[in-house]
Structures are given as structure tokens and as C-alpha cells.
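What follows is part of the complex, with its chains left where they were.
For clarity, chains are labelled A and B in written order, and residue numbers in each chain start from 1.
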Amino acid sequence: MKIYFSMRLTVAVAVGIMLGTIAYAQQKPCATASKFGADDQIGNLNYITAEKTLAASKLVTTGKAYRLAIETNKDVPAFPPRTFSIVVLQPGQVAGGTLGATKTTYNDDIITGWVGVGTGIDGLGHVGIDNLYFNCNKAADFVAANGLKKLGVENIPAVATRAVLLDMAGYLNTDIVKEGTAFNRAEIEGAMKRQGIKSIEKGDVVLFYTGWLKLIGKDNKRYEDGNPGLGIEGAKYLASLGVAIAGADNENLEVVPFEKGAGVFEVHQILLAQNGIYIIENLNLAEMVKDKAWESFFTLGTPRVTGGVQAIVNPIAIR
Amino acid sequence: MKIYFSMRLTVAVAVGIMLGTIAYAQQKPCATASKFGADDQIGNLNYITAEKTLAASKLVTTGKAYRLAIETNKDVPAFPPRTFSIVVLQPGQVAGGTLGATKTTYNDDIITGWVGVGTGIDGLGHVGIDNLYFNCNKAADFVAANGLKKLGVENIPAVATRAVLLDMAGYLNTDIVKEGTAFNRAEIEGAMKRQGIKSIEKGDVVLFYTGWLKLIGKDNKRYEDGNPGLGIEGAKYLASLGVAIAGADNENLEVVPFEKGAGVFEVHQILLAQNGIYIIENLNLAEMVKDKAWESFFTLGTPRVTGGVQAIVNPIAIR
């Protein structure tokens, strides 16, 4: 089966290169068909095998663990009209009441919010092409008002793999990379070379550091209005390498304003819908860059809200 | 400083054993003072040093990663009156509208729910003793209706440490351990011995498998009404060992009905308030038990909702 997949992939990629995306799509059950079969709901996370995890775990050499999430709250800039709120209350304790002989007291909390606020993963049901989502799933078939019937984030497996961090600010010799700066194959390979990273491999997580997070609290409007990020050719390049997740320290990962001739969030379409590659946004990568933690062991446990499109997450990178 | 802490701990523990909790409390700034100083907000997670993480990472020998969360949704049994709901919608796409030349479509989601539904971590601001919470924090000083001002889950660092899994069902030679069965020092050491686990150490995560999760969907009422779990002496024992997190495959971790003479959720008070030990509930540990994954590399990235009391999480164990 493994060989079958490898061969099938080799052929598919070759065909894709020769005939282009449209022709390629005609070879597949649909334009967003998964390489991993008709039942697949997790795309390139399939590349993260036990072997891959085991190998990645060897990247832990100092034991330093990085918390990659920023905070989620009502003030963090978020894609409109997203909002977020939390309420803390003390059920059953009005009037200073306590429970039992040891006078137990407790707080509980309720959150109400658009999921895409703060550090979040985009599930494969987030972005589609004319209502066709990953692996030939048509919106009318799986999208319900009370949760996705397929492609929900509850399907995301335990992620433990290699992360490659690309310091695009360092590569471009700047503090904060300018909005609209597209990262394509040349920039990706340039940054890799500068940092001594030899390859990006199947099942890897690729993280882009742009310095953009520094704007939060200082210029939220600019943070929201655009960002440097992955370009269309770059997205296709990462897809050709079999990347499992792409992430960045800004809100879109994808370059905004979009490249000339690009569609609206076309990079999202390429990654999520066409290639089953997850996206993580608003990551705090600053300390990793400071430590030159270019390669690390990356783990992600996604809260399993049934039918969720996205999830608020906090990946851990360890080196 | 390290030596100072060790000595201080040794003395404190000795005093505690001699004089009991009340007398011990009189030695400290308050009954819930942290061993890690007046500014501490993360309790025993302080024990998870880089050395600890590095050592734990060596437990990865096969690369198999376990997703320990169950799903969070409106149907999963939850402590009353907790509820949960999700809404999926398509902003800006009414009437079949798509965005731009590549016809982008997308789903967004909004969650509204009590945080303690599904697999969740209890932060140190969750349970107190007569409104005194961990590290001398009085409710009136840090609890606000729109979020905790201290002890919120946003403070939880990246967790990457050793997990010890105790198969209590195996130890008690049963499929599902009966509700009200307390795990104290004898049971903990008995299970360890049976499984060949030599020690529980500072900064460890201790996970109790009871088979209780099998009831979900079959007998939700029984799932809710009680469970086997940690007893008071057992909680104090784990605290004496410096455990960072205690977790279980049921809703309370703590034995319910409570032990004779015990307070209401007194184990929660001992762990969270008195010792700065976090609690994770509703964990799916079945596959780990099947694989006898008694020791593993445990990573946890807690979604950083500012001021959150608890968090919906999905820890990853790797061996």
C-alpha cells in the first residue's frame, strides 16, 4: 500500500507538472481529491507516521519547550466580524456560600467567541473552492449550522513531528517584514540556505517568522490590514514537498494584499482544499528565532470540539 | 536557590507530617502559599525544567503518539449546569456568493460553552478553600466576571514532561472500577509495582485509568453520578512526590462519592489550592493501556484564553 501510494504520488505530481492544475484535476475524482483515499479527512497529517515522530523526537537536545500561542481575548486583533468573550462565575455560591466542611469554593468559566481569535488552526473544512472543500466534499453535503459533519477538527490526530522555522525577517534583513511581501520558492530556499536547513520533508511543519506579531498592541490596524506571507508559488512548492502544516506569526500566513492576479485567499485554497495542508496563524515564534531553534520537535493537541471548523491551539516546540 | 528550595521543602514536608495541615499552614504566609514564591502562578509546573523535559523526551522509543482528548459537544456528559454549543456559518456568502476570481468560499465557527465540557484542565484558579485560592490569592482580589486577573490559564507554560500511567482497572482486576473506589498510597504503589514503575518523580504527570470512559454514550447518568478516583491520602502522597499534573479517564479525577469524612471536592482543594498541582479530566487513556504505555513523553499546549479558569485541551503522549 505504501508503495502504491508512493507510485501514485509520483505519477500524479509528474502529471501535475506537465499538464498543470486543471488537467491534473481531471485525473482525480475531483479537484480537491486526497492523495490518501476517498475516506481521508486529515490530508498531509497522514505523512506523520510513527517513524517520522520518532525521528523528530531526536531533535530534542536541550529540553527547552516553546509555548507558541498568543492569548485569545476580546482585545487581540481578529478578522472581522470575529469577537470573543469570557465570563467567570461561581455556581451555587451566592451570598458567600461555600460547599461542605472544608468550605470549598470554585470558579467556572464560559466562553463565547468566534473560534478564529488568537492562535488558531484552520481545519480542512475552513476554505473551499466554489463550495468544494478538501477531498471532494461539497459544502451542501457536510456543512451544517450546528457543526461540520466531516472535516471537523475533532478528526485531527495527535501531531508530533519536525518543525522547520524560517526566519524571513532575518533573511530580508529587517525587523518587521513589510506587508504584501510574498514568500515563494526563492525566498523559502534562500532562508533555508541562510539558516543551514538542508531540506523540508514530508510531514514537516513549516513556520514563517516575519516579526509581524510585534505590531499587536502597537498598531492593531496595521496588524489586521495585511501581512507578509506565503505566495501562490510558495504554497505549491510546500505542497510539492508534502508539508503537513504551515504556520506564521501573523493573521493570515498568506501574503496580504494578495499577489497580482491571485484570487481571494487563494493560498488558503491551495493548502487546505487542494492539498490537505493545515494552517496555523498568530504564532509567537520570537523566542525560537532568538534561540535559532531552526529545527525542533513540534507537538500539537487540537481541542476536539465536534464539528469545529477551526480551533484555538497552543503548539509546543521543543529542542 | 535550588538547594534553598529543596531544604525548604524537606523541612516543610517534615513539619507537615508532624503537625498536620493546620499547623503547617501556620508556618506559611497563608494556607495555600506556593513553594515557588509569592509571584508564582503555575505551582508544580515549575518542576518541569529543561533537564526534566530532555530526560522525558528519551521515553520516545516507537514514535507512537496518543491523542488523549475526548470530544467536546452538547451531548458529552458534563457537570451541571454546563452546556456547550457550536455554530458554523459562512460570512459574506449569502445566496451562494463566492469571493474573487478563484471563487473562494469559507466556513467560520462560533463556540458558546462552559469550558469544563469534554477533556479539560483545571487551572489553579478553579477551586479554593473558603475563597482562598492557590498562593494566597483571595477571590475578592483576582476573580472578575470578565476573567481571572491572576491564575488564568494563559499563564500555563509549555508542558513537556514524563507521564506515568496507572492502570487501576488492571490493578483491581476489573473492566470498569466501581464508583466510590478511592485510590490512596497503597493503591498507587500497588499499581506501580504491578506495572514495574519504579518511581513517581517531581514534575511528572500521573494518569489514572479506570475504564470509566466506557460509560459515555451507554450510561451517561452513571458517568455523571460518581466515579472511582484519587482519595485524600493519595492526593497528599502525590503532592509529597512533587507531581505537576494528575489526570484521569473520568470527570472528577477525585473519587465520588467522596471518602468518609472528606469535604466537598477536598482532593481538588489539596491539589489545586494547597499544592499547585493541575488536574486534567475526561482523558482517553484506553489505547495507552492496551499498549502498556506506562511511561511516556507527555506534551500539553493549553489554549491561552486570557483569564480562563479552565481550558479544553488535548494532551499528547508519545512513546
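Odds and ends about this structure:
FYI, contacts are C-beta pairs under 8 Å (C-beta built on N, C-alpha and C of every residue); 3 or more make two chains touch, one makes a residue touch a chain.
Note that the structure is predicted; figures quoted are calculated from it, not measured.
What's in place is 2 chains of the same protein, and the file's complete complex has 4 copies in all.
Here is the rule we go by: only the chains that are shown with their structure count from here on.
Chain B has its Cα centroid 26 Å from the Cα centroid of chain A. Note for the complex: chain B touches chain A at residues 48-55, 57, 60-73, 81-82, 84-91, 96, 98-116, 118-119, 125-131, 139, 143-148, 154, 157-160, 262-266, 268-269, 297, 299-318.
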